[in-house]
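Here's the structure, in structure tokens; my notes come after.
Heads up, one of the protein chains got dropped from this complex, but the rest are sitting where they should.
Here is chain A:
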């Protein structure tokens, strides 16, 4: 029985197979999302009974006027639009270098990969120690006397360094896999075609690496939208000196768990959701155009 025509019966049949996953998705993704929308619009409610007595835009209005929220959005945008490209390029650079020394590549891979499998709390504690003002290794290395974790001018930089370093190893590993996947002969042909080293990279390696770049960028975007535990551990349960390391997720956490402002928390969650949608949407559109050659129906 090949290719039966779709009918009500076969559709129901398919639905039966999909049901378990559908139920889980609805229960844990769609329902909470709808609840969040409801909560964000509730101006007066009882969280424990879930009864809402008044609706309105007041929560969003409050966010609009909250300088802390502005700061959180700024920082999250900095992470997704600044730190993400930086971490992707950094990982690519290191991977290209590692790719050239086949002998110790494995050793370095392991070395770079360690932070990724170490718990964020342990990592943050170690970095907290490295960043110490008086006897910290970082200050020792660059001959400064900065109080990285208590000076609002530097604490965000400290957080960024930690996040960059933490994700570097995994990204390098992905890039190395991607580079391995590129047939050497394309580079040979390019060399015979008279391409310089830079031309070979820009016209052959980089475009052929596109799938890997997309994978890493999307993964990095997701990670950097969710920066929370690094902040929590590095600054011992605060958002840094004078909230200098506040991110959207951290803001949400503050509002919900510390200040019990469920409406505000839900509203900020929705803003975060919107941002994720917007930025991943933009990235997706761009990548879609960029990978025309990968698709079957390329035209």
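The rule we apply is simple: a residue touches a chain if its C-beta (ideal position, glycine included) is under 8 Å from a C-beta of that chain, and two chains touch if they have at least 3 such contacts; residues count from 1.
One rule holds for everything that comes next: contacts and distances are computed from a predicted model.
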{"item": "Name of the absent chain as recorded in UniProt (options \"Sulfite dehydrogenase\", \"Nitrite reductase (NAD(P)H) small subunit\", \"ABC transporter ATP-binding protein\" or \"Phenylacetate-CoA oxygenase subunit PaaI\")", "value": "\"ABC transporter ATP-binding protein\""}
{"item": "Contacting the left-out chain in the complete assembly, out of A:25, A:118, A:180 or A:193", "value": "A:193"}
{"item": "Identified contact with the non-displayed chain, of A:32, A:61, A:152 or A:207", "value": "A:207"}
{"item": "In chain A, positions touching the absent partner", "value": "183, 185-186, 188-196, 199, 203-204, 207-208, 210, 293-294, 298"}
